[in-house]
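Below is the structure I would like to discuss, written out as structure tokens.
This part shows subunit A:
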Amino acid sequence: MNSAVNVARMQLINKWTFLGIPAVIMVAAFLITLAIWAMIPATGVTVYSGAVQAVMWYFLALGVQSLTLTFPFSQAMSVSRRTFYIGTVGLFAVVALAISVLYYLLGLVEVATNGWGLNGQLYALDWLAGSNPVVQILFYFITMVALFMIGFWFATIYRRWQATGMLISWIAIAVVLIGLAGLTTWQGWWPAVGQWFVAQTPLTVSGWAALFCLVLGGGSYLTLRRAVP
Partner candidate 1 sequence: MLDDSRPIFLQIAELIENDIVGGVLEEESQVPSTNEFAGFYRINPATAAKGVNRLVDDGILYKKRGIGMFVAAGARSQLLAQRREDFYQEYVQPMTREARKLGISADQLTEMLHRTETTSDVTEGSVSP
Partner candidate 2 sequence: MNSQITPAVELRQVTKTYRDAKALDNVSLRLEGDRIYGLLGRNGAGKTTLMSVLTGQGFQSSGEALIFGQRAYENDDVLSRICFIRESQKYPDDFSAKQAFKSAALFFKNWDQAFAERLVEDFQLPPKRRIKKLSRGQLSAVGVIIGLASRADITFFDEPYLGLDAVARQIFYDRLVEDFAENPRTIILSSHLIDEVANLLEHVVLMDGGRIIMDDDADSIRGTAFTVAGNATSIQSFVAGREVLHRESLGSLASVTVQGRLSEVERAEAAELGLDLAPVSLQQLVVRKTMAATDTAAENDAEVGALK
């Protein structure tokens, strides 16, 4: 366990990777959004922004980098794959949780200030803001973890089977999705599917996403177990 903490400390030796760059992205995304809103003539209509996503896409890239460069380095540091995984994913979970809480708090501020005085919606999205705080935080958290895991797993697949592995995984995913779509059309399930989606709440979406994360997490761990630096 102690060495897993050391893995987290190693990831933080360069403060930019896990802390600095996400902070810059979040601040920049926020300021740019405000600037854009300020330029739009006020009409009393609520304006929306998806800028909260910006940092999440960085986490996808971070997931890739953790595996392609930090994993081989951790092997040279005589760190077992298990320890590397626990330390890296653990650190990421802490960072993601902190950002999720921050988003929730900023959402409160946003509501209190009437959308930053510009009637905007950035953090307290209608769909989400009605839920209880835990669900809101959970939703952000799970989304970030899912993106990190996708990056991490795909990089692991690339590491083990190179371009062929990537290609096969993408084709497999495409085949499954097209198959499902085909099946749905054939069986005339679309209305039911539509109703199902409408019926989802932030809590159930988080639940499904959490399940997805578990699959990603388990899958990437099992792939990493046999990865060669």
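Inclusion criterion for the candidates: all candidates are chains of the complex that A comes from, given by their letters.
Points to keep in mind about this one:
In this text, a residue touches a chain if its C-beta (ideal position, glycine included) is under 8 Å from a C-beta of that chain, and two chains touch if they have at least 3 such contacts; residues count from 1.
In this text the structure is predicted, and so the values were computed from the model without any measurement.
For subunit A, the touching partner in this complex, chosen from 1 or 2, is 2.
Those residues of subunit A that touch candidate 2 in the complex are listed here as 3, 6, 9-10, 13-14, 16-17, 65, 68-70, 72-73, 75-83, 225-226, 228-229.
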